[in-house]
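For this view, one protein chain was removed and the others were kept in their places.
Chain naming follows the written order as A and B, and within any one chain the residues start at number 1.
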């Protein structure tokens, strides 16, 4: 059910982009109970337009900086969210090799009635 | 007031994109009381980067898959949201001819104070 938006610099290979998607997906599966086949990701490359502070909170960011915004139903605990963040940066450090400093994550929560996955159905509120 | 983001595959004609926008707009007007001239849509095409499961919940998706994310003020009932989903896929099946299986919809709710439509005004909280 999460809808994931990944905004990344231009010039990446498709394998690199797939690794970004895979790493976020595995992290959601292993920490916040997202089913393996519940994957809906939108990746957008930016030749320019990613404008960010390179030092905020003492974290040193590089031009490889990526923003991950995840819309998901409400209900995850703070501990689950913390585990999610840790797992995403671990996964992306392994593949495609992103520095943990270069991964921003932002969650937006909504309700069970706010989702349709096709056919005009609202499967979570039957 | 809704802000609509439509993410779709590349290679569509402008008429096709306009039909996507028209179909979503008419559905919002006819099911959740959005005024006809309250239209603010952002369409983004993706030559790649739409990464989704082709079978989640038993719905068979194709490469024509489109994601519609709508930010709107809170207050619509579950029944209104269900009607909205049904109407969007009906409209998009008619024009531009999308399969109902290929339309994902995700809502995000906010408050009346969260909107400005120009001139720096917040018209819903006067």
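Odds and ends about this structure:
One rule holds in what follows: contacts are C-beta pairs under 8 Å (C-beta built on N, C-alpha and C of every residue); 3 or more make two chains touch, one makes a residue touch a chain.
None of these values were measured; they are calculated from a predicted model.
Remark: the omitted chain is touched by one listed residue; of B:54, B:80 or B:122 this is B:122.
Within the complete assembly, residues 7, 44, 46, 48-53, 55-57, 59, 61, 67, 69, 78, 81-82, 85-90, 100-109 of subunit A touch the chain that is not shown. Taking the whole complex into account, subunit B touches the unshown chain at residues 3, 14, 17-18, 21, 35, 37-45, 71, 108, 110-111, 113-123, 125.
By definition in this document, only the chains that are shown with their structure count from here on.
For the two copies, subunit A and subunit B, the CA superposition rotation is 120 degrees, given to the nearest 5. Mean C-alpha position of subunit A lies 21 Å from that of subunit B.
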